[in-house]
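Every protein chain of the complex appears in place save one, which is left out.
We just call them A and B in the order they show up, numbering each chain from 1.
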Amino acid sequence: MRYRLLTAALAATAALQFAAPATAADLEVIHWWTSKGESAAVSQFAKAFDNDGHGDKWVDSAIALGETARSTVMQRVLGGDPPGAAQFNPGRQYEELISGGKLLDLTDVATAGKWGDVIRPKAIGSACLVDGHWWCVPVNIHSNYWAWYSKPVFEKAGVPEPKSMADFIAAAPKIKAAGFIPFAIGGDGNGWQIQLLFQDMVTEALGIAKRDEMYTKKSAEIAGGPEMKGVFTQLRALKQLTDNGYANRNWNDTTNLVITGKAGLQVMGDWARGEFAAAGMTGVKDFGCMIGLNEDKPVVSTDGDIIVFFKQNNPDVEAAQKRLAALLISPEVQVAFNNAKGSMPVRADVDMSTADPCMQKSLKAVDNPANIVTATNRFITENTNQQLNELVGQYFADDSMTAEDATAKFATIIGNSD
Amino acid sequence: MTAAQITATQPIQNALDQAAAGPYGAKPRHVSAGRIGLYAFLIVAALFFLIPVYIMIVTSLKGMPEIRLGHLFNLPGEPTFQPWLDAWLHACTGRDCNGLSPGFYNSVKITLPSVAISIICASINGYALTFWPYKGANLLFGLLVFGAFVPYQVVIYPLIIGLSSVGLFATLPGIIIVHTIFGMPILTLLFRNFYAALPVELFKAARVDGAGFWRIFFHIMLPMSVPITVVAIILQVTGIWNDFLFGVVFAGRSNWPMTVQLNNIVNTTTGVREYNVNMAATILTAAVPLLIYFISGRWFVRGIAAGAVKG
Partner (left out) sequence: MQKSWRRRFHLPAVIGTIPMILVAVGVFVIGIGFSVLWSFTSSKLFPTYDFVGLAQYRRLWADSRWLVSVNNIWFFGLMSITCNMVFGYLLAVFMDQRIRQEDLFRSIFLYPFAMSLIVTGLVWQWVLDPNLGLQEALRNLGWSSFSFAPLVDANTAIYALVVAGIWQGSGVTMAILLAGLRGVDEEIWKAAKVDGIPTWRTHLSIVAPMMKGAFATAFVLQCVSVVRVYDLVIAMTGGGPGIATSMPAVYVIQLITVRQNVGQGMAAATMMLLPVLVVLAFSGIVIWRRNRLGGAEA
């Protein structure tokens, strides 16, 4: 009996070894996709990699909050124990990893997969294409340029659904008179929600070309110009439309105000859809979405997620890393992941017909290069980003700070940014 | 030796018995206005302390639709224990949806040796500093106390470089060493104050009997250190059990403590938050230190009574 068990075990081990070629590898992936919906999405990656026919294994290292996950990755790199792969946001967070030679060059995988041709818009690919080499894989597109509103609130206040921010601000007094909070926002985490709103307004006020010029040329002139003063003035006006509980509210609770019909409208990225869906809402009669801050000028920003791979000095592991890189961008995996995540795929040649009405709006908008807004993170470092968060958060909180002061400070930060 | 031990231990034992016997404050015997005021103060203070845990418990028993309505202080309309089950077994922490339970054993694996080793080191330190101070020993102690004021993140980089150069980065021994290092300043202070409060005669008698450094430590000091050791255990278990920062960096993927899962359940950047599960998960994670408080609460007070009082 005991003998038989032993042979069975031996046979099983042998079979396992046979099934898995010598090059199979376990890859640890650090990411911050920890909520239920995100977990379902990341499972699509993991499942595809586990079943890639080479016996590879996805070792999942989820660490909540981007900043916590990123600093863990950096500390692991410093300790000489980098993970196989890690999630980042497209931008300048990982430029030092590239210049320090810590990342695996994916150019051969990219050439074989024609990444340069299939990835759209070009702006999302350029996050990974540095000096002619591919250093990461873009996996999805999230747009920060959305406003979400409660249809019942607008109905009860007797105002038509908004087609632009200007519409909304005009209607706001009636919404307030009807007993609702016209504008919902939250100030948690260094005021990133306010900064998101602010960046949306900057793009609307300056137009994409002038905005890009301001960030790339670090133009204090544009940053201190009349359009920017207009943005700060409008921001103060919006502050008056919010409630006094905004200070520490996180974005979920802000969205919840719109869901429960306590507030009229919120400006937030497209991940907010997950909250509406979790509350059982369909987007037909209950909530509406406005693309960009103006339906007539739809814009889509190229925020989202990318995956980097760390050099491991082991050819077997490197081969597995490249297999994963190719897999992440393959059409089937892109559809499965992005449908679960609620984001847009990075390639157009996939079937997204099952997506909801709001997603269809952005899929339509993303095809026109003129609608593409490069993510702010791409231009500025995390240091500058946090300085902007602080300025905007402080201005929003402190009504005694004038729009002139704020514009001047904004110009200083942009002028001195690195 | 034995004679010295008995004679020397006796007064200490008496002191401990006294401390254990209970309070010595003013003792009114009747139900007076002052007595009522006393209880009123304590009950109001207790209510202030209990507000958050009350909200956590009722929230953890509500469904999400009810939580969205906002009535914070209301009792749950339809109590459900599902959030507790989810928190322990099903909540998603990334790809895996197994709740908090997988990290529990890792937390035990990290906490037990870290607590033991850090307390052993600190008790020897306190003993040596009090009875065998060599030249420079107090300077070292000053450096330790200085170290207690440093935010951990500041020394994390040199520590990573140091541990990885000896091959202990991201290993179980690595995380145990880190906890021992950062527990040392406060624990050494605690033990030093404890031993300094002991009568010097005790030590001198043992020296006259010819006992050396280790023998006095193991046969006289250690048996008398039980109360302060309990205090140290409580402080260390709380600190190490709740640690996230060191665990996630220094323990390595396979030894991740429970707090990594707690953090993943509770925090999310752009995902949906389930407050009822968050509350249940927090209470579950705190269960081990809470249990230790309830069991050893009496010892906590006695321990410090014998140590910090005259330090």
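The working rule: a residue touches a chain if its C-beta (ideal position, glycine included) is under 8 Å from a C-beta of that chain, and two chains touch if they have at least 3 such contacts.
Predicted model only: the values in this text are computed from it and were never measured.
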- Query: Pick from B:G63, B:P173 or B:P289: which residue touches the chain that isn't shown?
  - Reply: B:P289
- Query: Which of these, B:L89, B:L112 or B:L143, touches the one chain of the complex that we don't see?
  - Reply: B:L143
- Message: What does the interface between chain B and the hidden chain look like in terms of residue numbers?
- Response: 19, 22-28, 38-39, 41-42, 45-46, 48-53, 55-56, 59, 70, 72-73, 121, 124-125, 127-129, 131-135, 137-155, 157-159, 162, 180-181, 184, 186, 188-190, 193, 196-197, 200, 204, 207, 212-214, 217, 238, 242, 259, 262-263, 266-267, 278-279, 281-283, 285-286, 289-290, 293-294, 297-298, 300-306, 308-311
- Query: List the chain A residues touching the unshown chain?
  - Reply: 67-68, 70-71, 74, 77-78, 93, 96-97, 100, 187-191, 243-249, 381-383, 386, 390, 393-398
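The definition used in the following text is that only the chains that are shown with their structure count from here on.
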- Task: Could you give the separation in Å between the centres of chain A and chain B, each centre being the mean of its C-alpha atoms?
- Result: 39
- Query: Along chain A, where are the residues that touch chain B in the complex?
  - Reply: 28, 31-39, 42-43, 46, 58-66, 68, 72, 75-76, 78-81, 142, 250-252, 256, 259-260, 269, 271, 274-275, 278-279
- If you look only at chain B, which of its residues touch chain A in the complex? 64-65, 68-70, 92-97, 156-157, 160-161, 163-164, 169-170, 248-249, 252-253, 260, 263-274
